[in-house]
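Of the protein chains in this complex, all but one are displayed in their positions.
As written, the chains take the letters A, B and C, and residue 1 is the first residue of each chain.
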Amino acid sequence: MLFDLIASFIKAVLVFAVVMSFVPFLIWLERKLVAWMQQRIGPNRTGPFGLLQPIADAVKLIIKENIFPSGVEKITYFLAPMMSMIPALAAFAVIPFGSPVRIMGRTVNLQVADVNIGILYILALSSLAVYGAVLAGWSSNNKYSLLGGLRTSAQMISYELPIGLSVVSIVLLTGSLSLNEVVRSQASHGIWNIFPQFLGFIILLISYNAELNRAPFDLGEAESEIVAGYHTEYSGFRFAMFYMGEYVNMVTVAALVTVLFLGGWQAPFGPEIPLLWFLIKIFAFILLYMWVRATFPRVRYDQLMALGWKILVPASLANLAMTAVIIVLGGPNAVRILSVGSIVLAVLVGLVLKAAVALRTKSAPGLAPPAGAGS
Amino acid sequence: MIWNATVPFGAWAVLSGLLFTMGAAGFLVRRDPIVMFMCIELMLNAGNLLFVAAARYLGVVDGQVYVFFVMTVAAAEVAVGLAIIVAIFRRKTTIDVDEMSEMRG
Amino acid sequence: MTWLTFLIVSGIAVIFAGGLIFSRNAVHGAMCLVASFCAIATLFLLLSAEFIFVVQIAVYAGAIMVLFLFVMMLLNVQGQEGALAGRAPGQLLVALALGAALLGQAVWLVARGGEIISRPARIPAGFGSPEDIGTALFTRNLLPFEITSLVLLAAMAGAVVLARKAGLSPKPNGAPAGGKPE
Partner (left out) sequence: MNPYLPILFMLVIATAFALAAMALALFVGRPRPGPERKFAPYECGIEPVGSARDRFPVKFYLVAMLFILFDIEVIFLYPWAVVFRQLGVFGLIEMAIFLGILLVGYIYVWRVGALEWQ
């Protein structure tokens, strides 16, 4: 009892420390990587390769004057940054990052809290993150902030539906809401969920990009339209809190996707080294998001909402229906049928989309890209 | 130690009754329809709490299922109720309930 | 489930519920209510209703209260209304009488009902887990479950119609349905 209590407390502290120490590194990595992709240099003055830049930024932000702009609603203004950060950290509590290890003759789960309802817990907490944006926007006494906050929160709640629906398909395959169980079922199926749930994976990828408010879906902070969105009036460490919250959220999402689709801590080949494969997968996923950010132009808000409500929701429902029917009819072969089926379907959808885009550019010459840009 | 004793069912009933009463009182004394609506949500939650407590003390899980249904009804009710408030406000530019007492079209 | 945890968590729930009633600002009231809902969710956890715990957070705190906040922002409510501002004095009286009656009832319950069920029942290990809820929901309570979808459908249609009546929809004059614009 006491051992468990102390062990889980230490685990919570460690997870917190590791996730928080990821944040400055990720900020540096993103700036460097995006700069490289866009043929810029990026931070290069503080320390080797500008590695100390995030530290310098943190120091700068914390000694900045702590200003409450006039007319802000003080309590809410103070609480909002915390509300965008705390749920992201708390969500990490149920993520399993390794198979159980033996310490001092006892089995210790490499997971802060092994609960029965882990998946739903993470989704519930991520729906709480909406408050940070909406309250920051409301309390700021700034019309652009309010619009940004409303945009951000409307976008987040819209994309929660496709996320929820594609996660249900995973639950269908697993038969449990425990994240540990999800990893174990992938081991027992002998195949990671990304294959039988390829469509779900794509949907989740897009939806989480929108849920994290990252480019190309960062409409809530579209500089050219509404300044910096809901955190325009925030400066100093309160702004840093939003910024950190964004990156913590990204790590949490990467870990969740790793567990749901990429087999968690399991090794794709070679020996299973604790934490190593898990971290590699998380970073691969984060790098993918950074690449996406550097590549795509921002979409329009109506396009964003249409994508969520008219394409992703029906698509994830269709994926769910397909999964359910195949599980019932396919019996023991269901996972294999699903894997083949979803990959074939994805290729077909891709081809159709490509043809549609080609047709559209042909019929509307005004919209055609300049010669040489893309196919 | 009394602090480690089991909580009797009556304590849950009192808590639920207290929350319900607070919701009912808030509904009666506040004028802002949105706040009144939130008070209704509080009352529904008090009911839910009693459902769950009864499910636990009787060992029947169906009480928890009913909570599910209550939540569904609450969501539907909020969606329609707030739509009504928004619609009225659009016409009358006031959302004081005492001002919108006339029911003639 | 001990007295100490019960008292702490229920105290939080009651205090924040009071915050809703007495707050002058509707947004503050909503935040208090969110906190109260989270405390009630924790109470569900103490009652070994883990699935309902997380559903409470997802539905009430994560969805319903967001809608409330949206409406407050849309209608630009700034809480000019004083807390407990004067409705007809009769209403305050009714509220007080109602409160007294309900509290009396509660006390009666403690006095009498305590004898009926005082200790928690013995429950199987998976009580309140998603499996347990799923089995109960999709076998014994199938009909209410299916009817639920009708409630949701009616709410959807009702809210959309109301919104159209108020001229909120992009096509208030009932533009031809089905045509996919642009």
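Note that a residue touches a chain if its C-beta (ideal position, glycine included) is under 8 Å from a C-beta of that chain, and two chains touch if they have at least 3 such contacts.
This one's a predicted model, so the numbers in the text were calculated from it and none came from an experiment.
Colleague: Determine which of the presented chains are touched by the chain that is not presented, and list them.
Modeller: Across all of the complex, the chain we cannot see touches A, B, C.
Colleague: Among A:27, A:136, A:183 or A:241, single out the residue that touches the unshown chain.
Modeller: Answering carefully, the residue with contact to the hidden chain is A:241.
Colleague: Going by the contact rule already stated, which one of A:126, A:158 or A:319 would touch the omitted chain in the full complex?
Modeller: With A:126, A:158 or A:319 as choices, the missing chain is touched by A:158.
Colleague: Just checking the interface: what residues of subunit A touch the absent partner chain?
Modeller: Missing-chain contacts on subunit A: residues 1, 4-5, 8-9, 11-13, 15-16, 20, 61-72, 78, 81-82, 85-86, 89-90, 92-94, 112-116, 119-121, 140-147, 150, 154, 157-158, 160-161, 164-165, 168-169, 171-172, 175-177, 227, 232-233, 236-238, 240-241, 301-302, 305-306, 309-310, 313, 317, 320-321, 324-325, 327-328.
Colleague: Can you list, in ascending order, the subunit C residues touching the missing chain?
Modeller: Against the missing chain, subunit C presents residues 45, 50-51, 55, 58-59, 62-64, 66-67, 70-71, 73-76, 78, 130-131, 133-135, 137-138, 142, 145-146, 148-150, 152-153, 155-157, 159-160, 163-164, 166, 168-171, 175, 177-178, 181.
Colleague: List the subunit B residues touching the unshown chain?
Modeller: For subunit B, the residues touching the absent chain are 68, 71-72, 75-76, 78-79, 82-83, 86, 90.
Note that in this section only the chains that are shown with their structure count from here on.
Colleague: Please tell me the distance, in whole Å, between the geometric centres of subunit B and subunit C computed from their C-alpha atoms.
Modeller: 5
Colleague: Between subunit A and subunit C, what's the gap in Å when you average each chain's C-alpha atoms?
Modeller: Chain centroid spacing, subunit A to subunit C, equals 29 Å.
Colleague: Take the average of all CA coordinates in subunit A, do the same for subunit B, and state the distance between these two points in whole angstrom.
Modeller: Result: the chain centres lie 34 Å from each other.
Colleague: Give me the residue numbers in subunit B that touch at least two other chains, ranges are fine.
Modeller: none
Colleague: Write out the stretch or stretches of subunit A touching subunit C in their complex.
Modeller: Touch list, subunit A to subunit C: 73, 75-76, 79, 115-117, 120-121, 123-125, 127-128, 130-131, 134-135, 138, 146, 150, 153-154, 157, 176-177.
Colleague: So in the complex, the part of subunit C that touches subunit B is made up of which residues?
Modeller: Of all residues in subunit C, those touching subunit B are 1-4, 6, 10, 13-14, 17-18, 20-21, 26, 29-30, 33, 36-37, 40, 43-44, 47-49, 51-52, 55-56, 59-60, 63-64, 67-68, 71-72, 74-75, 77, 79, 81, 83-85, 87, 91-92, 94-96, 98-99, 102-103, 105-107, 109-111, 113-114, 116-123, 127-128, 132-133, 136-137, 140-141, 144, 148, 151-152, 154-156, 158-159, 162-163, 165-168.
Colleague: For the complex, give me every residue of subunit C touching subunit A.
Modeller: The touching residues are 25, 27-28, 31, 34, 50-51, 53-55, 57-58, 61-63, 66, 69-70, 73, 129-130.
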